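Starting off with a structure, shown below.
Let's turn to subunit A:
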Amino acid sequence: MDAVAKGDSPLEMYRALVGIGVVCGLLIVSVFQGTKPIIEANKAAALERAIFQVLPAAKQSKTFAATDDGFKLLEGPATGPLVFGGYAEDGSLVGLAIPAAGMGYADTIRILYGYSFEAHAIVGMVVLESKETPGLGDKIASDPGFQANFEALDVSLSADGSAPVHAVAAVKHGTKSNPWQLDSITGATISSKAVAAMLRESTTTWIPKVEKHKADFMNPGGAK
Partner candidate 1 sequence: MNEEPLWTIFLNASLVNNFVLAYFLGICPFLGVSGKLATASRMGGAVTFVMVVSSLCAYGIHAVLMAIDAPYLQLISYIAVIASTVQLVEMFIKKVSPTLFKALGIFLPLITTNCAILGLALFQTNKGYNLIQSVVYAVGAGLGFTLALVLMAGIRENLALAKLPDVVKGTAVALMVAGILSVGFMGFAGLGG
Partner candidate 2 sequence: MRLFSKKTFAHGVHPPEAKEATAGLAIRRFPFPPSLTIPLSQHIGKPAVPVVREGEEVIRGQLLAEPDGFMSVAMHAPASGIVRRIGLMPSASGKMVPGIYLEPFPGSSQEVPDGAGVDLESATADEIIAGIQAAGIVGLGGAAFPTHVKLKIPEGKRCETLIINGVECEPFLTTDHRVMLEQSDDIFMGIRYLMKLTQAAKCFIGIEANKPDAAQHLQDKLPADLQAEVEVAVLPVKYPQGAEKMLITALTGHEVPSGGLPIEVGAVVVNVATTAEIGRLLPVGQGIQERVITVTGPAVKKKGNYRILIGTPLRFILDEVGVEDDIARVFMGGPMMGPAVSSLDIPVVKGTSGVTAFTLREGGDTPPKEYPCIRCAYCVDACPIFLNPSQLGLLAKNGEFATMAEEHHLMDCFECGSCSFVCPSHIPLVQHFRVAKAAVRKAKAS
């Protein structure tokens, strides 16, 4: 009955809660501060890995934020859609890594794809996040046959530069006959189509824009 008697005093309750709160706050903040640089480094490294994966020739990367009139090198926290420039060792532009997302079989799929100005094509794709059926839908990340689609997926723009001539589309496995088609994975047609759909949507929005403001990426230092 000791505890009850103690608890009757509001002062003790406040003292206890505040005391615990202070200790806990200290704990959290110190852990947060302690791990922050490591986590950020981890995240940056992971992102860079993904960028280099979709732009095989790239050796460095820069982050750009989309604005109404082009692209700006990102400084500080992200405010709008981001694209990532990939550069060769000598600093020449290799291409862009553009994120895309869309509803898959189970949940949202997030991908990053690489666009080459030179080839007017998608030259790589990695899956950043997916909850697709393991062993089936999640093959979009690993299936070599499917990944081969992204060696050179044609998204060249029409003459007026408003949209790709041919929309990216998934076709039944083994029937790919054009460079803008995606050869689906057997048994994972939904996930394949989902990737095609998000690429179609993303390229229609972004490719005309990045082509128009290609210069923004050429000399990122100059943009400063």
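A quick word on the picks: all candidates are chains of the complex that A comes from, given by their letters.
We take it that contacts are C-beta pairs under 8 Å (C-beta built on N, C-alpha and C of every residue); 3 or more make two chains touch, one makes a residue touch a chain; residues count from 1.
Worth saying up front: this structure is predicted, and the values here are computed from it rather than measured.
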**Q.** Which of 1 or 2 touches subunit A - same complex, any copy
**A.** 1
Q: Quick one: which bits of subunit A touch candidate 1 in the complex? Just the residue numbers, please.
A: 24, 28-29, 31-32, 81, 102-108, 131, 190, 194
